[in-house]
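Single-structure report; data block below.
With one protein chain withheld, the remaining protein chains of the complex are depicted in position.
Which chain is which? They are A and B, in the order written, and residues in each are numbered from 1.
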Amino acid sequence: MTSVTAAPRGVDADPEVDEKTEAPPSRSGNPWGYILRKIGLFLLTLWAAVTVNFILPRLMPGTPADAALARLAQNGPVSEATKAAIEAQLGVPTGNLFEQYIQYLGQVVTLNFGVSYTFYPQTVSELVSTALPYTLVLVGLVTIIAFILGTLLGVLAAWKRGTWLDTLPTVGGAFMSAFPYFWTALLLLFFAGYVWRLFPTSGAYGPTATPAFTWDFFVDALYHAILPAVTILITSLGGWILGMRNTMIPTLGDDYVAFAEANGLKPRTVALRYAARNAILPNLTSFGLALGGVVGGSILVEQVFGYPGVGYLLFNAVTNQDYPLMQALFLMITLSVLVANFIVDILYGVLDPRTRR
Amino acid sequence: MTQTRRRWGAAALAVAAATTLAACSIQIQSAPDPSIPDDTMLIAADTGSPMMERNFNPYLANKRVASFYIYEPLVILDNVTGEEFPWLATGYELPDPSTIVFTIRDGVTWQDGEPFTTDDVVFTLNMLKEFPATDTQGVWGYIASVESDDTTVTIHLQNPDVPAAQLIATTLIVPEHIWKDVDDPGSFRNPDPVGTGPYQLGNFAPQQYTMDKYEGYWQADKVAAEHLILPGSNTQLDIATRGYDWAYSYISDVDNVWVGAGNENTYWFPPGGTIALFPNLAKEPFDNLDVRQGLSLALDRGAVGDAAAEGYMDEAGQTNILLPYQQDDLDPSIPNSGLIEQNRDAALEAFGRAGYTLQGDQLIGPDGQQLSLSITTANGYTDWLRGVQEVQRQWSAIGIDVKVSTPQPAAYQLALRNGDYDFAMGGTGGTGSLFRDFNSLLSTDFLKPVGEEASNNFERYDNPDAQALLDQYKVALDDDERREIGYQLQQIVYNDLPVLALYYGGSWGLMSNAKFTNWPSADNPYASPKTYESTPLIVLTSLEAVK
Partner (left out) sequence: MTTTRQPMRDATQDIRTVQPTGAPPNPWQVFARTAGTIWSNGKARLGLIILAFFVLLAIFAPLIAPYGATENGFDRSADASPEHWLGTTAAGEDVLSQLIWGAQISIFVGLVAGALSTLVAVLVGLSWGYTRGFIADVINFIVNLFLVIPGLPLMIVIAAYLSGGGIGMIIVVVVITGWAWGARVLRSQTQSLRSRDFVTAAVFSGERPFRIVFREILPNMTSLIVGSFFGAATAAILAEAGLEFLGLGDSSIVSWGTMLFWAQNSNALLTGQWALLFAPGLCIALLATSLTLINFGVDGISNPRLREGKQR
């Protein structure tokens, strides 16, 4: 979900859980068969994703050395020797594709992706472990906040249907979620960062600070995270509002809600305890997927704010054809989305007894 | 309905507000950080991605830029003027075209106090041989052996090659007493660098580091800035607002944005190379000189340069010489300093000689087809793209069907090397060495058939006369003789059009006179204004503090 359209966009939010409408365990059959089949499918998808991750970077024309040389050639002619030296430094892949693939599978299993081409001589694990915490905290927290806030506003909108409490969040949310991420980021950066000088304009912490588990550093890091966080919040909030509103409204019409009301329960209790609780289920799917996508960071936002997260790293890796780094990041993202999907699937069964059968 | 109308009105209002706001532009003012003292220079030289790795190994591509302020070469070659500055060597001689004798400067010390000796030079060169990954300039493609005594280092070349001296002389020298213990200099990150240069590493953080003046520097009295600050993020907005003393960056509308921001800002954009169109000479009809002449005469190079660099760079002469700062090298017999004016009639006449005639608004060739070609440029090199679009306009106007192809940089590089293009944008010249400028452009040594990777001579120019001149240059010890050969090489480029020079690529120097003065400028062009490679050493030892 690192895509430009990161958060599920409102009306498009699919209340469907992966595999949910998959043929349920046949009532007469063995439930273990169903579970084993799902695990098998999970592993197969994982293998395929791993393989695609291997193929994708190699589809790009030119080698990592070409990418490096193209950067150098902007400053003048590059000699044969420079090319040779750069290839020697990068350790540009040798062997045929099959050998590379076997080597790569070995790396996947041992989670050792070797040395990055772009950031040579830094290793992939060094780079990822530096970038990941920033992305997890920034994008992760914002995703959670956006989900909670959006869901509450969605409930409100559905409950107060037709009033301004409905129109404002829905139309406003639709409008805000239509902002291109980078555009919002640029405007915020310019005004809040440069014109009014309220917030720092780049980095994850002050220029002279060094990461440490201290209060000062925490405050500093928080201060630097505000603008990127607000950007992501603005552009993703709408999706959650619309998603919740649209699943909430039909629920409000359900018989049991009417029944609860008829029994004299307070409207608010009905809305929150009964209707919202049921309506939130489909949105949990999207939320799970969004959380899984968090490790991919937010390329455009991190790019504009010079935020040292995974998204920035990923963009660098892709544009510089850094195979090892790309493979590791793609694997990480794919894995977490798959796992998140899996967890949501299970969670769904816990929360909605009807799917358990 | 009223609700709808109200919303619609709100939308219209927003658009109106946007339009009104657009009318009043916001002038950004430079606001230097008051906590930075007057003896400290803020430089936009290094760029993190976005964090900076503590890597000061001068031979790695991912080194911190300040490695160039720590490690020094024997001789600095300024690429704007083509002038040599004796540095760790007081000079060098070539007793014959295969031998170079460097005289090493006395009284230079490493930043840890150890004396700098000829042994360090010999060690460095031998290390480059042992670890080819560190030999980024490829000096061991020329060197046969190295020997030294107390004051001189003598290098024997594999073949007579006078211009190789300059290349070898610009190698950065590292201390033997530290690097002899390094296992693999090809992956060593050198976190605590010790060099001979004017600055030592101060505090290092991943987003900013500082450099402190080395008081024992061999020309310490000439170093005005006591400290340097190098942030890892230097966006154009940062540069314009943060009160930088020195930056290397292209800024759109620089008079308004940079100079207009105050802080005694000034700029100098000397030519740093020639941006040219490389025709694919292995392809018909571009192998036909008449066609190239027609294409060349159809170009309004001034307009191309204007489009590409927003009017800040001049059109380039068809000589591969950077003017005005390398005027001395220019063949005076070439008319109009090599500038070729747009001339539609002459262009059509040249095309006519090749069998192309203008029919209606199409230039039709002998095969009855419209002359059609594509121009390849790298995606993301926006100045080139702007230039190409202008070329497209101009060539279309004379009846040529011009397509533009913009692959990603790596794919562009591959197309260029493999000769997989009709015309490609590219840079030529600007190394500071006349020989290398022409050698990489014309030498048949680099010649490869289309489909195989060429490392230079991408246009696949095959002229034995040019190669003969280059070979003569390699053994010419006399300055006048070399200049004469240079004239003849310029004649070849001017008459035979192996490339179509368009405009000069700029060296985008932005400086502030608030704390330091005597920056290189058009009036005092003593060195390139760039902040990377070794020429900043010349600038850093020429500046004067204001207070």
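In the analysis below, a contact is a pair of C-beta atoms (placed from the backbone, for glycine too) under 8 Å apart; a residue touches a chain by one contact, two chains touch by 3 or more.
Values in this document were obtained by computation on a predicted structure and should not be read as measured data.
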Sole residue of A:102, A:178, A:198 or A:219 that reaches the chain not shown, by the stated touch rule: A:178
Option from A:151, A:202 or A:251 whose C-beta touches the chain left out: A:251
Residue, one of A:282, A:306 or A:324, that touches the chain absent here: A:282
Hidden partner interface residues of chain B, rising order: 1, 3-4, 7-8, 11, 14-15, 18-19, 21-23, 25-28, 236-237, 240, 251-253, 256-257, 307, 310-311, 379-380, 382, 385-386, 388-389, 404-408, 410-411
Residue ranges of chain A at the interface with the undisplayed chain: 1-5, 9-12, 14-16, 18-23, 41, 44-45, 48-49, 52-53, 56-57, 59-61, 161-162, 167, 170-171, 174-175, 177-184, 186-187, 190, 194, 242, 246-247, 249-255, 278, 281-282, 293, 296, 299-300, 303, 314-315, 318-319, 326, 329-330, 333-334, 337-338, 341, 352, 354-355
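One rule holds in what follows: only the chains that are shown with their structure count from here on.
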Whole-Å gap between the CA centroids of chain A and chain B: 40
Contact set on chain A toward chain B in their complex: 60-64, 66-86, 88-89, 118-122, 130, 167, 171, 189-190, 193-195, 201-203, 205-210, 306-308, 312, 316, 319, 321
Footprint of chain A on chain B - complex, ascending: 3, 7, 26, 28, 49-51, 53, 55, 59-62, 79, 132-139, 141, 186-187, 189, 203, 205-208, 231-233, 235, 237-238, 241, 272-273, 378, 381, 407-414, 417, 426-431, 436, 440-441, 446, 455-456
